[in-house]
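The following block contains the structure, expressed as structure tokens.
With one protein chain removed, the remaining protein chains of the complex are shown where they sit.
After this line comes chain A, so read on.
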Amino acid sequence: MSSDMNGDGLSRRTVLASAAAAGATGLAGCSSLTGGGGDEPENPIELLHAWSSGDGNAAVAALIEGFQEAHPDVEFAEEPVNGAARSNLDNVISNRLQANDPPSTFQTWPGATLEKFGEAYADIEGEVWTDDLKENYLPGPKEQAKLDGTYVTVPLNIHRINNLFYNTAVLEEAGVDPESLSSPADVVDACAAVAENTDAVPFAQQTSGSWSTIQLWETVLLAQAGIDGYEAFIQGEGDVDQVRSALENVVELSEYYPSDSSSISFTEANTMVMEGDAAFIHQGDWAAGAYSGDDEFNYGEDWGQVTYPGSEGSYLLNMDSFPYFDNNPSPEATKTFLSYCGTTDAQVRFNREKGSIPPRKDADVSELNTFQQDQYDDFTSADSQPPSIQHGLAVSTGIKTNITSAFSGFLEDYDADATAEALVGAFE
């Protein structure tokens, strides 16, 4: 009995001691928040991101590993925000900025999305954006790294939006040559041929959420109206006829969607292409990430990709980047990290896992897969690198909400006239 009592007393003491220790740690945490400047040792880098699983998680792990090899003295506190969705991450950042407690950096779309937390960023030209970076980033990505002409963020990777992926066997059966397609209207005709000659769904698409349709429409707009028409739209000076015409093309394509498009997700739509149940899919090149995970489904043999017909010469950008917050908890360490993210070493490590390509034009891409190398060739030889609307580069968040609302209505009734008015009106 008495030994039990002793044990009890001891454990209680242990609890007290550990509680005290926890309290002390808490206090230490508080005091370290107030530090950060002067001669005191710096806080570890706090990176918030939503890549909590899959290829994104592997990519960010590879990036951090590379950084720690290059800078073993800089401490790192990586923090995936659970819930994965990027909007959730934005909410966390928003709350922390309200509390005047920004992290070192976080995963965000560059471009117009930067306006959302605009005042909180600081200029990193010179320190991070050295002449080396300015020389080697292509004009499109370089433009997206700026907020009102000031460099505030470092783009890390590029996903392309204007792709048309296809299942080779299905197209052969249908007698369609993807290389011969030269306009969005040709895609509709090719879908008709697929519908006629095969049992496969011509155009795999999901419509339960609006994002796939928005990126399809922006691709068609780019293909039909050209880079000038596209640029005019994102400046808020879009021509309503061009917008309507692109929507009408999407309406025609929607005839060839799977009949259950509103109940499936992107993954399921993409799987239809992999299993030969669908001919085409329009997606960002993350679709290829799923293909490379399947040994039976190989690039060049079983699947292929063409630039979305009509948009040749453009590389429609979707990027992730790490911005620099003013009032940074770890100013020097963050700049070291961002500088590292601007190197080819970091970008190759990251993009090898992520399936995207480096934004620098001097990267050694021999370590990336064949498809990525082909995309990289397209990228470096592209005439223009316009920013994506759906992926937050082209328009500020308020306008993007209006555009998304317009498309959530479009998915209900496919009314091209009303949606075109709403899209042009999204800027008012």
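Methods note: a contact is a pair of C-beta atoms (placed from the backbone, for glycine too) under 8 Å apart; a residue touches a chain by one contact, two chains touch by 3 or more; residues count from 1.
Here, contacts and distances are computed from a predicted model.
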| item | value |
| --- | --- |
| Protein that the absent chain corresponds to, by UniProt name, given "Glucose/mannose transport system permease protein", "ChsH2 C-terminal OB-fold domain-containing protein", "3-ketoacyl-CoA thiolase" or "Metal-dependent transcriptional regulator" | "Glucose/mannose transport system permease protein" |
| Which of A:43, A:207, A:224 or A:283 contacts the chain that the document leaves out | A:207 |
| Touch criterion as defined above, residue of A:101, A:260, A:332 or A:377 at the omitted chain | A:260 |
| Residues from chain A at the interface with the omitted partner, ascending | 87, 90-91, 94, 97-98, 116-117, 119-120, 207-211, 258-260, 262-265, 397-402, 404-405, 407-409, 411-413, 425, 427-428 |
